[in-house]
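Entry: chain A
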Amino acid sequence: MIKRSFFGLVKPKLQYEIIDDAQPEPVNINASEKIMLYIDQPYENKANSLLKIGDQVKNGQKIEVVKDADAYMLSSKSGQISNISSFVGFMEKKLTAVTIDIDDQANQLLDDSFKDVYKTPSMENAKDLLSGLPGKPDFDVFFHPDKPIKSIVVLGVDGDLLTTTNQWFIKNGIISVKTGIDLLRKITGIHDIILIVPQHLAQVAGSAGATVKTVDSEYPAAHPQLIIRHILADKNLGGNDIASNSGIAFFSAEAVSAIGAAYKTGQIPLDKIVTFISKDGNKQLVSVPIGTPLQDILSQLNESLNDGDRVIFGGPMTGVAVYSPDFPVMPDTDAIIIQDKSQVVERADVACINCGECVRVCPANIQINQLIRFLEAGQYEEAADQYDLFSCIECGFCSFVCESRIPVFQHIKLAKHTLESMNAAEENNA
Partner candidate 1 sequence: MPNTLKLTVSHAPFWHNGSSISSKSRNILLASLLAVVPGCYQYGMAAVGVVTMSIASAIIWELLINFISRRPISVGDGNAALIGMIFAMMLPATTPWWAVVTGTFFAVVIAKEIFGGIGANPFNPAVLAMTILMLSWGNLFDFNAALLNYSFNFKAVYPLVLSKSFGAHAVEPFALMDLLLGKQIGGIGSTCGIGLILGGVYLILRGFIRWEVCFSFLAGIIIAALCFNILNPELYAGPGFHLLTGYTMIGAFFLATEDSSSPVNFIPMLIYGFLGGALTILIRNIGTHIDGVLYAILIINLVNPLLDKIRPKAIGKGV
Partner candidate 2 sequence: MNEMVKMVVVLTVLSSVAGGVLAAINKGTASQIEAQQLEFVKGPAIKAILTGSSNNPIEDRFKIKEGDVEKSVFVAKYDGKANTIAFEESGKGFGGDVGVMVGINMDTDKLVGAAVTVHTETPGMGARAKDDPSFVSQFKGMPVKDSVTVTKDGGQINAISGATITSRAVCVAVTKAMSLYQKVKPKLQQEIQKVGK
Partner candidate 3 sequence: MPKTLVQEFTKGLWEELPPFRLVLGLCPTLGVTTSMENGLGMGIATTFVLVGSNLLISMLRSMIPTKVRIACFIIIIASFVTIVELLMQAYTYPLYLKLGVFIPLIVVNCIVLGRAEAFAYKNKVSFSMADGLGIGIGYTLALGALGAVRELLGHGSVTVWGDLSYNLASSFPSFHPFSFMVQAPGAFICLGLMLCLINVIGD
């Protein structure tokens, strides 16, 4: 666990994990009985649903709740749907949870809708069939004619601390990343592709056929907003584009690699590389089929959970704590952290003491000491108008340093979410 440094004159620094040379291959983990897929689509009208309990699904098959929805998942196994339910996720998001009982491992069936099209790569079939790839590539951004994409940024860095998933792809899979980059260039027609990597991987990255840029090793330099601001600022993208984050599409190295592999082989890769951090702080990469419940990983790595422990999906700064070991690996689960009860720092219900630590670490220059007062009082509109709520890039640094141990970051996310849903409701009514 991190301790407050003795000298506090300089502001605290957090270093990204650096992948070392003796990186072993990821351990393969397999789903034992079932997989679970969360689809970003409410499960409301059951009669209307495409899914039925007992349906047979194949490995690589597209699982969607309603026809032609943007959100779908790809099943990483073949088997039978044994349960479909509504699920309330983070920030009250309504999802559909689909459980699939896996067929006997020997009898795995492959779906062949992608086989039919992979010889003719295009944006359309990528959007239609590949959004569920590990790394969760977002193809939708290419379909907004009013916001044309001018550049593609491939992140060979990891967004959060302790995580090494994307770096691993640069270091050990640069060839498939290169394949992916070439493909992206082909299907999008965009030539300006920038590969962002940590300093020590710049050399390796040079062979990927993209412009290589390096980022600082200090958190949160690898945050997309900060990359735009500090690293891409010198590129001639036009002031407004930089500010509004449009005109740039971000892909993780893992996703790019997966796109390359898919189009090269005609088979969709559905194993996710996850950085797994056990209670004793031991880090290892595991390769897991998407949808595999955490329990399977734990039992295959001989890790056990006790009451009061904390399981974090994602990194230590921005992840989400889950309440059950049944929670499955998702396409964007880059890390899983198990914290022992003794490592959990308690939060308190004390008011902000105006120490200003948060203000000094905030990469977005937000007056958090004032912002938090409005947020605690529930005055979200004022917070957004006067104290720059929406400038927050959600790095979590403010909560990390808060002397009162206020869950500042959570307040910010909650406020943003509330305002966004209010605005959405207003637009719907109008």
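As a selection rule, all candidates are chains of the complex that A comes from, given by their letters.
We adopt the following convention: a residue touches a chain if its C-beta (ideal position, glycine included) is under 8 Å from a C-beta of that chain, and two chains touch if they have at least 3 such contacts; residues count from 1.
Quick caveat, the model's predicted, so the values are computed rather than measured.
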item: In-complex contact partner of chain A, selected from candidates 1, 2 or 3; value: 1
item: Contacting residues of chain A [partner candidate 1, same complex]; value: 1-9, 12, 161, 225, 229, 239, 242-243, 295, 305-312, 314, 316-326, 337, 339, 341, 344-345, 347, 349-357, 359-360, 363-367, 369-370, 388, 390-391, 393, 396-397, 399-405, 407, 409-410
